[in-house]
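Heads up, one of the protein chains got dropped from this complex, but the rest are sitting where they should.
To keep things simple, chains are lettered A and B as they appear, and every chain counts its residues starting from 1.
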Amino acid sequence: MQTLNSYAPEIIRIVMAVVGGAVVVFGNALVMGYMERKLAGHFQRRTGPMEVGFHGLLQLVIDGIKLMSKQLVIPAKADKPLFMLAPIISFAPVFLPLLVIPFSDRIQGFDLDVGLLFVLAIASINVLAVLVAGWASNNKYSMFGAFRAVAQNVAYEIPMLLSLLAIVFMTNTFSLRGIVEAQTVWFIVLQPVAFIIYLICMVAETNRAPFDLAEAESELTAGFHTEYSGMSFSLFMMAEYTNMFIVSCIATVFFLGGTSGIPLPYFEYTGIIWFLLKVYLFMFFLVWIRWTYPRTRFDQLMNLCWKYLLPISLVNLLITVVVVKL
Amino acid sequence: MKAYFTELFTGAWSLIVGLTVTLKALFSPVVTVQYPRQKIDVTPNYRGHIDLIKDPETGTHRCITCGMCMRDCPSDCIYLEGEKQEGVKGKVLTLYTLDYTKCSHCGACVEVCPTQALDYCDDYEVAGFAREDFHYDLLKRVEERE
Partner (left out) sequence: MNVDVIEDERQHHFVLNMGPQHPSTHGVLRVLLKMEGEYVLDPQPVLGYVHRCHEKIGEYKPARAFMPNTARMDYLGALIYNQGYAMLLERAAGIEVPRRAEYIRVITSELNRIQSHLLWYGAYLLDLGAFTPIMYAFDDREHILDTLEDICGSRLTYCYCRVGGVCKDIDDKFIERTRAFIERLRGRLPMYEKLVNGNIIVQKRMKSVGNYTPELCARYGVTGPLLRAAGVEYDLRKAEPYSVYSEFDFEVPTEQQGDAWAAFNVRYREIEQSLRIVEQALDKLPEGEVMEAKVPKKLRLPQGDYNCSVEAPRGELSYYLVSDGSDIPYRIKVRTPSYSNLSVVPEVCKGMMIADVVTSMGALDLVIPEIDR
């Protein structure tokens, strides 16, 4: 009895965190799916979805039903177990980083001391999923997409981490909550270079245009998910949207002061409004550049990373360290 | 070294300029039309498939069954028949069919017609499920028309 009493709140917390994570993942996929299509439309001076529901609000629901009811086609020469496993590998880990993100002062799964490393480590699993998907499809286009994705993600993780490390040196903590609390001034003001580098790496890490070389539909038809259809395809899509959400959360935590904003009543809970507002600002930016720029070439993408982002982020880190230690 | 930074900054600037263009478009009115709900007027000169004109004076078509259109059609999509009838000068049209699947809107039939009996209609929603849906009986169409 005593055990149950002492454990009950912890169990409730875990259940709430899992349910909350699921809500965020699916809710975000719905919101982003709609937002992306609507914004894409208006960027191109068309309307986007209009038919289902008011201004196409229910379009994503209908799409979800369609994708779920579609047959899963597995190519004859594909590696069947791996082919089925890849979307799951891609989708399953995206819940975990959500647990450590401080949505508001009280809304957080748990505060890890190594929150940042945890998030980055889990986010890297997505690369494995892409590689497995590309390999198992037994399709040359998929293979190309997978190889590109691996090279790209491995390369861009370095400047991404280096730019965030500059802030870790300033705050002396990896804990995301600690970083939010350390910001009296938003770090976008103190670390503008790190912010820009992170912004670029964020696009590359999520495989979004103009760095969507893993998909690159004009070269590789659809890249690593060429052979996927129905629900397995939508798992990849949901993983992509959730990854976008996660990197935007990290950006918000590191550069825009997390929940800070005009105080509202019950701020320890309502801070989430400011937080989500900032997150969706980043998401808007991701959509905006996708519908503006052409795709880069693979060697140019690598040049950008190794010749520009990496040296600049190293110099930035060095200057930060010197200034902090002075 | 100088070129390195020049390229960096001009490049970054060009990207920002690009973003302003799409942002401006985001707040501009849309230019598309919601097709099945809204429709744009068809120009009177639109070339749909051909139709026999109904002469307001006689209340019927003006075809004299000369067969010029049938001969001039590059794709052989027109077939017509006429027969002699008691008390009527010349032949009377009994059948005029158009195989619209072959027509390429060249306008040879309309231009060659000595009595200006043919004209383009402005139907543009002409989807069908079978080839036979596009074998039009123009004589029947002209009789049914108001």
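The definition used in the following text is that contacts are C-beta pairs under 8 Å (C-beta built on N, C-alpha and C of every residue); 3 or more make two chains touch, one makes a residue touch a chain.
If you're wondering where the values come from, they're calculated on a predicted model, not measured in any experiment.
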I'd like the shown chains that the missing chain touches, ordered by label.
A, B
Considering the complete complex, identify which of A:75, A:178, A:210 or A:261 is in touch with the unshown chain.
A:210
Under the stated touch rule, tell me which residues of chain A contact the chain that is not displayed.
40, 43-46, 140-141, 144, 209-210, 212, 216-221, 290-300
Against the hidden chain, chain B presents residues 7, 10-12, 14-15, 17-18, 20-22, 25, 31, 43, 45-47, 72, 74-75, 104-108, 111, 120
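Assume only the chains that are shown with their structure count from here on.
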Taking the mean of the C-alpha atoms as each chain's centre, how many Å separate chain A from chain B?
50
Which of the residues in chain A come into contact with chain B in the complex?
39, 41-47, 50, 288-289, 291-293, 308
In the complex of these two chains, what residues of chain B are touching chain A?
8, 15, 18-19, 21-23, 25-26, 28-32, 34
